[in-house]
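A single protein chain has been omitted from the complex, and every remaining protein chain is retained in its original position.
Right, chain A next:
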Amino acid sequence: MSHLIILPIVLPALVGPFILMAIRFHSDLQRVFSIASVVLLNLIAVTLLTRTLDGSIEVYRLGDWPAPFGIVLVLDRLSAMMVLLTTVLALPVLLYAIGSGWDTRGRHFHALFQFQLMGILGAFLTGDAFNLFVFFEVLLIASYGLMIHGGGSVRLRAGVQYVVYNLIGSSLFLIALGTLYSVTGTLNMADLAVRVATLPAEDTSLIRVGAVLLLLVFAIKAAVLPLHFWLPASYANAPAPVAALFAIMTKVGAYAIIRMYTLVFGPDVPVAEGLAGDWLLPAALLTLAAGSIGILGTREIGRLVAFGAIASMGTLLIAIALFTPQATAAALYYTIHSTLTAALLFLVADLVMERRGGALSPRPVMPQNGLIAALFFAGAIAMAGMPPLSGFVGKLLVMDAARGDAWVWTIWAVILITSLITIMGLSRAGSLVFWKAHDRSVTPPETEEETDIGQPLTPELAPEPVPGLAFVAAFALLAGLVLLTVLAGPILKFTEATAAQLYAPADYIQSVLQRP
């Protein structure tokens, strides 16, 4: 049993309190330790991923208690991939927070950041349903702190809404877990899978209620349509680096859906007949439609990206809801893509907001207009799913996977039409923000005279100090998207192997439940 598996949880759990207690008044030292921790996490995540390449499933028994009694951490391809995605996302986001000075606008940014990472990584690694709840709470409570980082009355009120919504979600999660426990007498995911598969057919009503409640909880996290209301206000009002990190949080919901509904309530389990896919697919289609209409209708760049995140969750959940290995492989590829894209666009939105305010209306040219416009252009291409970036590959894979499904024409129509609407919305936003600025007739709005945005229209003469690190971070995310496109073949091979592993849960169950 290797102890490397628990390191992604222990390391931030140690660095966070250390930052809080030992170096709380040294912002430079905090930055150093925070970056060092994230770099180390990246190295650990790569090592963990290489270990799963041969298809082995590693189990870490906490306290060496045998599986159904103790808590286990499980490392399979899916969790290794999600862990690596989280750490890869965390590094540029952290660099951006430092480069743009966001981390010094309130207290305890770095400590909260570490706790947030601990919760997310723990949720991806755990093999116990109640432990999943605990890690959800860890990541949520850190996210509450990060969400209101920097203060301001609007952000605080958006934060209160976000917290209340998630507290209701947590209550639902507990009720779902209680229902599952009362029927099966276990909360270990592998053990749950065994018990659920052998339940007598006449005793299934309670477990079906539990399964649907659980789906509801994960749907709240994943911002599926009737439950998505928390997302636009929260993400648009959160500090940009935090919103970029939150791009992985909706994926935690998607991950939990994939995990529970392939392992415990898999497509072959009679109890789970017609539970997930039948509900999830229409909801996902509506999510995608609502997200893209939101992109077209919004008047503010932060909300624009938030609706983009909702739309990409819609596409992702369409692929998940099909519940076939091919579709899940496509979904996993799209997960990586949409996480990086949403994060990139949130950072670009912040670059814009810092310079000219977030409203989608003509304002004078801002400093570094061209550079930011290029980043926005690349991000928009990725989000809309146009070639040459990975969004195109991702959407193509999702549509290809839908080919055998009864809903195929609806799915194709919705994906293609919403892509068009997204392109229209993003080009409208891009031309208003970046091109209209060159129109000489545009005068600065009166309310912003005191800021230096209202200076004459020659950015070369009055350059702002270049926040180099912030641009490095944004370009790093873009480079990630390019890599994802160039290496689409190998990555797809990996996600296909991951999906194959997910749809053969016997290996997982056996690895967890065997005696050490």
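In the analysis below, a contact is a pair of C-beta atoms (placed from the backbone, for glycine too) under 8 Å apart; a residue touches a chain by one contact, two chains touch by 3 or more; residues count from 1.
The rule we apply is simple: contacts and distances are computed from a predicted model.
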| item | value |
| --- | --- |
| Omitted chain (choose from "Na+/H+ antiporter subunit C", "Energy-coupling factor ABC transporter ATP-binding protein", "Radical SAM-linked protein" or "Mannosyltransferase") - UniProt protein name | "Na+/H+ antiporter subunit C" |
| Option touching the unshown chain, where A:Asn237, A:Ser292, A:Thr341 or A:Ser390 are the choices | A:Asn237 |
| Contact partner of the left-out chain, one of A:Ile23, A:Leu91, A:Ile141 or A:Leu469 | A:Ile141 |
| From A:Ala22, A:Leu62 or A:Val160, residue that would touch the chain that is not displayed | A:Val160 |
| Sole contact to the chain not displayed, among A:Gly16, A:Gly127, A:Gly302 or A:Gly394 | A:Gly302 |
| Absent chain, residues of chain A that touch it | 130, 134, 137, 141, 144, 148, 151-161, 163-164, 167-168, 170-171, 174-175, 177-179, 181-182, 187, 233, 236-237, 300-303, 353, 357-359 |
